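A short write-up of the structure that comes next.
A single protein chain has been removed from this complex, and every other one stays in its place.
Chains here go by letter, A and B, matching the order in which they are written, and residues are numbered from 1 within each.
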Amino acid sequence: MRSKKWCLMFVADIGVIFLLSGMSQTLEIRDGKKILVYGARQPAPNIDPSQYYDWSTRMLQQSLYDALLKYVDSPPKVIPWLATNWEASPDAKVWTFHLVKNAKFHNGDPLTAEAVKFSFERTLKIKKGPAWMLLDVLTPEGIKVVDDYTIQFTLNQPYAPFETVLPWWYIMNPKVVMAHEKDGDMGQEWMKDGDAGSGPFKKKRWEHGVLYELEAVADYWRGWENPNHIDGYIFKLIREASSQRIAIQKGECDIVEGISPEDFDLVAKMPGIYVSNDPGLTTFGIKMNNQKGYTKDINIRKAICYAFDYDSLIKIYNGNAILEDSPFPIGLKGHISLKDKIYRQDLQKAKEYMEKAGYPNGGFELEYVYVQGLEEERKMGLVLIDNLGKLGIKVKMVPLTWPNMVARGSKVDTSPDMIAIFATPVFNDPDVVAYQYHKNSWGKYYGTAHYNNPEVWKLTEQARVIADFDERMKYYEQIQNMILEDAPEVFGMQYNRRWAFRDYVKGFVFCPMRFTGEIDMYPIYIQK
Amino acid sequence: MKQKSIPMYAEHANTSGFWTQWKEEHESFFRDVRLSFYLFSRSPLSLIGMVLVGAFFLIALIGPWIVPYPEDATGAVHMSQKLTAPGSQFWFGTDEMGRDVFTRVILGTRVSLKIGLIIICAAMGIGVPLGITAGYVGGWVNETIMRITDIFLAIPGLILALAIIGALGPGITNSMIALSLVWWPGYVRLVQGKTLSLKEESFIEAALSVGAGRARIIFLHILPNCTSPIIVKASMDMGMSILAAAGLGFIGVGAQPPAPEWGAMISIARNYLPNWWWYALFPGLAIFVTVLGFNLLGDGFRDILDPQSRGYYRE
Partner (left out) sequence: MKRYIIKRLLLIFLTLFGLITVVFLISRVAPGDPARLAAGPDATEEMVEVMRKEFGLDRPLIVQYLSYFKGLASGNLGRSIRTRHNVIDDLVQFFPATFELTVFSLLLAVVLAIPLGVLCAVYRDRFLDHAARVFSVSGMALPMFWLALMLQLFLALKFDFLPLGGRLGLLTEPPTKITHLYLVDSLLTGNWAVFKDALRHILLPAFVLCFPALASIIRVNRAEMLEVLSRDFIVSARAHGISKIRTIGQYALKNALIPTMTMIGLRYGWMLGGTILVETVFDWPGIGLYAVQSAVYSDFQPIIGVTLLIGINFMVANLIIDLIYGILDPRVRYE
């Protein structure tokens, strides 16, 4: 009897919980506007185009800003954007671009050659983010405003891939940027969260660690192709893959990226959801230290290449991946197929090479370093333990944080025996991959193998300054063959890029030049 | 509070009646032990704890010989049977690499046992000597040691452990180092307090007055009298340290593959919820049962060995 009072309290507690349940959220339409929700795992803390890029950052940059040119479609092609047309001198040194006349920034200022000059100079001077792409070939002095709508770049040296870099150099409004300059920082502090662009979307709500909301620019200078285009989108951070899946399933998100291969297959079967599935250009390889330890011996490296179970790579992605057949990614300009020479699992051969190396029964341990928390890399490490165990090689898995991993890989002495690397070519030119094997790339994350073949380096240097592509191709054919022969790494696979969409989301255009989760939101429209 | 009787004049005993005399002299001790057993057996929860902990040790010991697929815990992968539901072939189902979850959960006991023992031993190894020194020497030594201890107690252990691991890098060894580093201050507090109060006791003064040296007093008189609270704390901490290590494994900075650590397993398994629920369910149950066992056992120990604090929980 007396305990009734207490019991009532609990009942009340539970009652509150019940009352609160049963609410559901509707998305898409708010105040008559079509707001799309994109569920992403990676935040974008700094959206200054001169300071930083990664997939999430660049997705927002592509929405807020325009560049002279733009990557679209698969296989990727460069289309005119702010520039209507352009010409290069025969030696690929002087490049002239003609701009559209109606482009304007979000505050209404016209976009002129002056703004282009300013933007390029800013990135080159700040020396951050995309600066590395042109730092070797372009100086601020080489940029000349011919007239309001014509700009000319004079490079220090011939550089054929120049035009393929330009889509990643966004144009900023000099007046807005410099109005926020503080202590000569060229507006860096403000631009982290600032919007000085001319792109199809502008900044609306910015809550770090939670979401970023952008709204469509109604009178975008290029216009909107579809009348049902979205009126804005929310870039919502959902850090857990399983939560991402639930979000698309419940309709809380309209597009999600980065869920597990199993979950992609699962949601693809659900009503109201479709999953895109396109071959990407990102390669996975296991780089081996070419200059130190057991893997210095080419025979050991080849033994490992032959021992690896390549099919398991495909299985990890539930069939949504293709195996590499050359050091260059399939689909990249300049790639040739070396199907007959590429390494595939062959334990007999692997053992032969082990014998050649003087370790017929193995008996040593190798380190496999991978990025902490990257599921696929962890799984591949487990496969490696299994495979190399058959050669008597023990594998020790060492997960490191990204900066620690890069720090270790930066020097020959500390670079691990094996290191898992995903690499995405940043622009569509064979040079970008060939250069990863050049001495100048030693110490970068894709240069952790410390590949050592001066002949390849020489060919790479020669090829990049030739203007005629057919002529260059001869070099790249040779380069691919030579790198493959040296087996500096286990050439792995290219996984398919996948997104899950609610079925009313239309207009998605896949382009492999974009990073893993990055979508160009401009062509997206809604059709119920 | 039990104090061991000090057989100071036992040397004069008649050798023929030695056994009887020894028994007589230690009568109170035996009474204590008998009482303890009686109290212990009367408490069903303590008994459950004892059984769980016993089973845990046993499984850790014979694990590799009773599991169906021992190679699954050391690096074998079977991609073709990944994420199979529990059934007669795989009692707890398989994980994302096709490994038997039952095997990995069972062999996980070894990992957890190792983690728990090492952390507790390290924490005691640092904490007990420091505590005795602080309590016995007193003065500025005491001040210094206790202030340093306070620094480590000024912040929840998990946060400090995370900071340490952030610096040392992830891994099972580093997480054991980190947890040991945040665990010792508890022992300093405990032992220092105990030593302080013992110092005032008449039997210590008696020992001092007959010329017992410092080392003798510490090792023969103070340390033995600290054992009961230390045992109680250690058995509670055993469970808590396993829990903490699992937490670190879950965040992703603890044990690393292919080690079958429960927390790390759950951390990966959560990506496969809710459809592949078995993968997360069983390792979690294993943690729960293990920690519960140690907690109940510690609780039981405390009721017997440290009756004053009965009913309170360690904090």
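Methods note: contacts are C-beta pairs under 8 Å (C-beta built on N, C-alpha and C of every residue); 3 or more make two chains touch, one makes a residue touch a chain.
Predicted, not measured: the structure shown is a model, and the values here were computed from it.
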{"item": "Residue, one of B:L107, B:V128, B:V291 or B:L305, that touches the chain absent here", "value": "B:V291"}
{"item": "Selected from A:N299, A:N318 or A:T401 as touching the chain missing from the view", "value": "A:T401"}
{"item": "Residue of A:E240, A:D297 or A:E461 in touch with the missing chain, whole complex considered", "value": "A:E240"}
{"item": "Chain A residues that touch the omitted chain in the full complex", "value": "2-3, 5-6, 9-10, 13, 17, 20-21, 23, 25, 27, 30, 35, 37, 43, 45-46, 52-54, 126-129, 131-133, 135, 192, 207-211, 234, 236-240, 243, 246-247, 250, 252-253, 372-373, 400-404, 406-408, 410, 426, 443-445"}
{"item": "Where the missing chain touches chain B, by residue", "value": "45, 147-148, 150-152, 154-160, 162-169, 239, 243, 246-247, 250-253, 263, 266, 270, 273-274, 277, 280-281, 284, 287-288, 291-292, 295-296, 299, 311-313, 315"}
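Just so we're on the same page, only the chains that are shown with their structure count from here on.
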{"item": "For chain A paired with chain B, centre-to-centre distance based on mean C-alpha positions, whole Å", "value": "47"}
{"item": "Of chain B, residues touching chain A in the complex", "value": "75-77, 79-80, 82-83, 96-97, 169-171, 252-253, 256-258, 268, 270-276"}
{"item": "Of all residues in chain A, those that touch chain B in their complex", "value": "240-242, 260, 262-263, 266, 312, 315-316, 372-373, 375, 378-379, 381-383, 385-386, 389, 395, 397-401, 404"}
